[in-house]
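Note that this complex is displayed minus one protein chain, with the remaining chains in position.
After this line comes chain A, so read on.
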Amino acid sequence: MTNLIEARGLGVEQGSRLVLRDVDFAIRAGEIVTVVGPNGSGKSTLLKALIGALPPSAGRVRRKPGLRLGYVPQGLRLDASMPMSVGRFLDLPRRVPGEARRAALEEAGAGGLDDRPLTGLSGGQFQRVLLARALLDRPELLILDEPTTGLDQPGQAAFYQRLEEVRNAMGCAVLMVSHELHVVMSASDRVICVNGHICCEGHPEVVAQAEEYRALFGTGTGGALALYRHEHSHRHDAGCDHDHDHAHHDEGQA
(Lines give C-alpha, C1' and ligand atoms only; values in the text may rest on other atoms or scores of the structure.)
Protein backbone atom coordinates (compact mmCIF):
# COMPACT_ATOMS: atom_id res chain seq x y z
CA MET A 1 0.00 0.00 0.00
CA THR A 2 1.56 3.25 -1.12
CA ASN A 3 0.21 6.65 -0.32
CA LEU A 4 0.44 9.05 -3.24
CA ILE A 5 0.18 12.02 -0.97
CA GLU A 6 -0.25 12.27 2.76
CA ALA A 7 -0.72 14.95 5.38
CA ARG A 8 -0.02 14.53 9.07
CA GLY A 9 -1.30 17.00 11.66
CA LEU A 10 -1.76 19.55 8.90
CA GLY A 11 -2.78 23.07 9.90
CA VAL A 12 -3.11 26.01 7.50
CA GLU A 13 -3.39 29.67 8.41
CA GLN A 14 -4.68 32.36 6.12
CA GLY A 15 -4.00 35.82 7.44
CA SER A 16 -4.08 35.12 11.15
CA ARG A 17 -7.05 32.78 10.89
CA LEU A 18 -6.56 29.05 11.31
CA VAL A 19 -8.54 27.66 8.39
CA LEU A 20 -7.58 24.02 8.82
CA ARG A 21 -6.21 22.16 11.80
CA ASP A 22 -5.20 18.64 12.80
CA VAL A 23 -5.82 17.14 9.38
CA ASP A 24 -4.55 13.61 8.84
CA PHE A 25 -5.11 12.58 5.29
CA ALA A 26 -3.78 10.10 2.78
CA ILE A 27 -4.82 8.86 -0.63
CA ARG A 28 -3.74 5.58 -2.19
CA ALA A 29 -3.22 4.72 -5.84
CA GLY A 30 -6.48 4.33 -7.72
CA GLU A 31 -8.66 5.57 -4.87
CA ILE A 32 -11.54 8.02 -5.42
CA VAL A 33 -11.96 10.42 -2.51
CA THR A 34 -14.49 13.20 -2.28
CA VAL A 35 -14.20 16.12 0.10
CA VAL A 36 -17.47 17.69 1.23
CA GLY A 37 -18.24 20.46 3.67
CA PRO A 38 -19.97 23.82 4.02
CA ASN A 39 -18.75 26.98 2.31
CA GLY A 40 -15.64 28.35 3.97
CA SER A 41 -14.93 25.04 5.67
CA GLY A 42 -11.45 24.75 4.22
CA LYS A 43 -12.06 22.27 1.39
CA SER A 44 -10.18 24.28 -1.25
CA THR A 45 -7.56 25.17 1.34
CA LEU A 46 -6.93 21.47 1.92
CA LEU A 47 -6.40 20.86 -1.80
CA LYS A 48 -4.11 23.87 -2.12
CA ALA A 49 -2.04 22.72 0.83
CA LEU A 50 -1.76 19.28 -0.77
CA ILE A 51 -0.50 20.64 -4.09
CA GLY A 52 1.95 22.90 -2.21
CA ALA A 53 0.32 26.24 -3.00
CA LEU A 54 -0.27 27.00 0.68
CA PRO A 55 2.45 26.41 3.26
CA PRO A 56 1.40 24.39 6.32
CA SER A 57 1.50 26.29 9.58
CA ALA A 58 1.60 22.99 11.40
CA GLY A 59 2.28 19.40 10.47
CA ARG A 60 3.50 18.38 7.05
CA VAL A 61 2.55 17.18 3.60
CA ARG A 62 4.47 14.44 1.83
CA ARG A 63 4.23 13.44 -1.79
CA LYS A 64 5.40 10.18 -3.23
CA PRO A 65 8.68 11.07 -4.95
CA GLY A 66 8.11 11.80 -8.63
CA LEU A 67 4.35 11.86 -8.23
CA ARG A 68 2.57 12.83 -11.45
CA LEU A 69 -0.15 15.21 -10.38
CA GLY A 70 -2.98 16.65 -12.45
CA TYR A 71 -4.79 19.64 -11.01
CA VAL A 72 -8.09 21.10 -12.20
CA PRO A 73 -8.59 24.45 -10.48
CA GLN A 74 -11.94 25.95 -9.62
CA GLY A 75 -12.21 28.00 -12.78
CA LEU A 76 -9.42 30.24 -14.02
CA ARG A 77 -9.44 33.93 -14.69
CA LEU A 78 -7.24 34.65 -17.65
CA ASP A 79 -6.39 38.31 -18.07
CA ALA A 80 -7.85 39.61 -21.33
CA SER A 81 -4.44 40.99 -22.24
CA MET A 82 -3.01 37.48 -22.58
CA PRO A 83 -3.60 35.75 -25.90
CA MET A 84 -3.86 32.02 -25.33
CA SER A 85 -5.07 29.30 -27.63
CA VAL A 86 -6.30 26.00 -26.22
CA GLY A 87 -3.38 24.18 -27.78
CA ARG A 88 -0.80 26.56 -26.32
CA PHE A 89 -2.45 26.33 -22.91
CA LEU A 90 -1.97 22.57 -22.93
CA ASP A 91 1.69 23.17 -23.76
CA LEU A 92 2.25 24.82 -20.37
CA PRO A 93 4.74 24.61 -18.84
CA ARG A 94 6.39 22.21 -21.32
CA ARG A 95 5.62 21.57 -24.93
CA VAL A 96 3.94 18.26 -25.64
CA PRO A 97 3.58 16.47 -28.99
CA GLY A 98 0.51 17.56 -30.95
CA GLU A 99 -0.72 13.99 -30.92
CA ALA A 100 -0.73 13.76 -27.11
CA ARG A 101 -2.46 17.12 -26.97
CA ARG A 102 -5.24 16.08 -29.30
CA ALA A 103 -5.64 12.77 -27.50
CA ALA A 104 -6.01 14.51 -24.14
CA LEU A 105 -8.58 16.92 -25.56
CA GLU A 106 -10.47 14.01 -27.06
CA GLU A 107 -10.36 12.14 -23.75
CA ALA A 108 -11.69 15.14 -21.86
CA GLY A 109 -14.48 15.63 -24.38
CA ALA A 110 -12.98 18.79 -25.84
CA GLY A 111 -11.87 17.39 -29.18
CA GLY A 112 -11.37 19.87 -32.01
CA LEU A 113 -10.86 22.87 -29.76
CA ASP A 114 -7.08 22.91 -30.27
CA ASP A 115 -6.96 26.17 -32.21
CA ARG A 116 -9.65 28.09 -30.38
CA PRO A 117 -8.75 31.03 -28.13
CA LEU A 118 -9.24 30.14 -24.49
CA THR A 119 -11.33 33.22 -23.81
CA GLY A 120 -13.91 32.30 -26.45
CA LEU A 121 -14.95 28.99 -24.85
CA SER A 122 -18.19 28.25 -23.04
CA GLY A 123 -18.05 27.33 -19.37
CA GLY A 124 -18.40 23.64 -20.08
CA GLN A 125 -15.77 23.65 -22.81
CA PHE A 126 -13.39 25.55 -20.56
CA GLN A 127 -13.72 23.03 -17.72
CA ARG A 128 -13.09 20.18 -20.14
CA VAL A 129 -9.97 21.94 -21.43
CA LEU A 130 -8.75 22.29 -17.85
CA LEU A 131 -9.38 18.57 -17.42
CA ALA A 132 -7.52 17.80 -20.66
CA ARG A 133 -4.50 19.74 -19.43
CA ALA A 134 -4.53 17.83 -16.15
CA LEU A 135 -4.63 14.52 -18.08
CA LEU A 136 -1.64 15.30 -20.30
CA ASP A 137 0.98 13.98 -17.89
CA ARG A 138 -0.91 10.67 -17.41
CA PRO A 139 -1.38 11.63 -13.75
CA GLU A 140 -1.34 9.10 -10.95
CA LEU A 141 -3.44 11.52 -8.95
CA LEU A 142 -6.06 13.87 -10.32
CA ILE A 143 -7.11 16.70 -8.00
CA LEU A 144 -10.24 18.66 -8.87
CA ASP A 145 -11.53 21.70 -7.00
CA GLU A 146 -15.26 22.04 -7.60
CA PRO A 147 -14.77 21.39 -11.28
CA THR A 148 -18.36 22.10 -12.28
CA THR A 149 -18.79 25.52 -10.69
CA GLY A 150 -20.81 27.66 -13.04
CA LEU A 151 -22.14 24.80 -15.16
CA ASP A 152 -25.84 24.03 -15.47
CA GLN A 153 -27.24 20.67 -14.39
CA PRO A 154 -26.82 18.84 -17.71
CA GLY A 155 -23.34 20.31 -17.99
CA GLN A 156 -22.44 19.03 -14.53
CA ALA A 157 -23.81 15.58 -15.24
CA ALA A 158 -21.92 15.43 -18.54
CA PHE A 159 -18.68 16.53 -16.85
CA TYR A 160 -18.88 13.91 -14.11
CA GLN A 161 -19.75 11.20 -16.57
CA ARG A 162 -16.72 12.16 -18.61
CA LEU A 163 -14.57 12.20 -15.50
CA GLU A 164 -15.70 8.71 -14.58
CA GLU A 165 -14.88 7.41 -18.06
CA VAL A 166 -11.45 9.00 -17.94
CA ARG A 167 -10.71 7.61 -14.51
CA ASN A 168 -11.86 4.13 -15.52
CA ALA A 169 -9.63 4.27 -18.57
CA MET A 170 -6.56 5.64 -16.77
CA GLY A 171 -6.98 4.11 -13.33
CA CYS A 172 -5.66 7.21 -11.62
CA ALA A 173 -6.60 8.24 -8.10
CA VAL A 174 -9.08 11.10 -7.88
CA LEU A 175 -9.38 13.64 -5.09
CA MET A 176 -12.10 16.20 -5.54
CA VAL A 177 -14.10 18.83 -3.80
CA SER A 178 -17.69 18.93 -4.86
CA HIS A 179 -21.05 20.34 -3.99
CA GLU A 180 -22.91 17.84 -6.13
CA LEU A 181 -23.18 15.30 -3.33
CA HIS A 182 -25.73 13.02 -4.93
CA VAL A 183 -23.54 12.72 -8.02
CA VAL A 184 -20.16 12.20 -6.45
CA MET A 185 -21.06 10.18 -3.39
CA SER A 186 -22.02 7.07 -5.29
CA ALA A 187 -18.76 6.90 -7.22
CA SER A 188 -16.47 7.56 -4.26
CA ASP A 189 -14.47 4.99 -2.36
CA ARG A 190 -14.24 7.37 0.54
CA VAL A 191 -15.91 10.59 1.58
CA ILE A 192 -14.28 13.16 3.82
CA CYS A 193 -16.33 15.72 5.69
CA VAL A 194 -14.33 18.87 6.33
CA ASN A 195 -15.26 21.72 8.58
CA GLY A 196 -12.05 23.38 9.67
CA HIS A 197 -10.90 19.88 10.52
CA ILE A 198 -11.97 16.42 9.41
CA CYS A 199 -15.39 15.80 10.97
CA CYS A 200 -15.88 12.30 9.71
CA GLU A 201 -14.72 10.08 6.89
CA GLY A 202 -15.19 6.64 5.44
CA HIS A 203 -16.95 4.63 2.78
CA PRO A 204 -19.95 6.58 1.42
CA GLU A 205 -22.43 4.07 2.78
CA VAL A 206 -20.81 4.04 6.18
CA VAL A 207 -20.53 7.79 6.22
CA ALA A 208 -24.12 8.12 5.10
CA GLN A 209 -25.17 6.15 8.18
CA ALA A 210 -22.94 8.16 10.48
CA GLU A 211 -24.55 10.47 12.97
CA GLU A 212 -22.18 13.28 12.00
CA TYR A 213 -23.00 12.92 8.37
CA ARG A 214 -26.74 12.94 8.97
CA ALA A 215 -26.40 16.00 11.13
CA LEU A 216 -24.44 17.67 8.39
CA PHE A 217 -26.45 16.69 5.37
CA GLY A 218 -29.84 15.65 6.71
CA THR A 219 -31.37 12.21 6.55
CA GLY A 220 -33.52 12.38 3.50
CA THR A 221 -34.83 15.05 1.20
CA GLY A 222 -32.97 18.27 0.64
CA GLY A 223 -29.79 16.79 1.99
CA ALA A 224 -27.48 19.04 0.06
CA LEU A 225 -29.04 22.19 1.47
CA ALA A 226 -29.23 20.96 5.01
CA LEU A 227 -25.51 21.08 5.54
CA TYR A 228 -25.39 24.23 7.59
CA ARG A 229 -26.44 22.88 10.97
CA HIS A 230 -23.76 20.59 12.14
CA GLU A 231 -23.89 19.32 15.72
CA HIS A 232 -20.71 17.84 17.01
CA SER A 233 -21.03 14.64 18.93
CA HIS A 234 -17.99 12.71 17.93
CA ARG A 235 -14.36 12.17 18.67
CA HIS A 236 -13.19 15.72 18.15
CA ASP A 237 -15.23 17.00 21.06
CA ALA A 238 -12.30 17.28 23.41
CA GLY A 239 -10.46 20.50 22.83
CA CYS A 240 -13.08 21.68 20.40
CA ASP A 241 -13.45 25.39 20.77
CA HIS A 242 -15.14 26.70 17.69
CA ASP A 243 -18.74 27.51 16.93
CA HIS A 244 -20.57 24.85 15.03
CA ASP A 245 -23.45 26.89 13.78
CA HIS A 246 -22.54 27.54 10.16
CA ALA A 247 -25.73 29.21 9.10
CA HIS A 248 -24.02 32.55 8.64
CA HIS A 249 -21.00 31.58 6.67
CA ASP A 250 -20.19 33.80 3.77
CA GLU A 251 -21.85 32.24 0.78
CA GLY A 252 -19.46 33.87 -1.64
CA GLN A 253 -16.45 32.09 -0.32
CA ALA A 254 -15.60 28.66 -1.54
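Note that in this section a contact is a pair of C-beta atoms (placed from the backbone, for glycine too) under 8 Å apart; a residue touches a chain by one contact, two chains touch by 3 or more; residues count from 1.
One rule holds in what follows: contacts and distances are computed from a predicted model.
Asker: Consult the UniProt record of the chain that does not appear here and report its protein name from "Glutaryl-CoA dehydrogenase", "NADH-quinone oxidoreductase subunit H", "High-affinity zinc uptake system membrane protein ZnuB" or "Electron transfer flavoprotein subunit beta".
Answerer: The record names the chain that does not appear here as "High-affinity zinc uptake system membrane protein ZnuB".
Asker: With the full complex in mind, choose from A:143, A:163, A:191 or A:207 the residue touching the hidden chain.
Answerer: Residue touching the chain left out of view: A:143.
Asker: Among A:21, A:48 or A:190, which residue is in contact with the omitted chain in the full complex?
Answerer: The one listed residue touching the chain not shown is A:48.
Asker: Check the options A:73, A:109 or A:196 and report the residue that touches the missing chain.
Answerer: Final answer for the missing-chain contact: A:73.
Asker: Counting contacts across the full complex, list the positions on chain A that touch the omitted chain.
Answerer: 15, 48, 51-53, 69-71, 73, 76, 78-79, 81-85, 88-89, 91-95, 117, 133, 143
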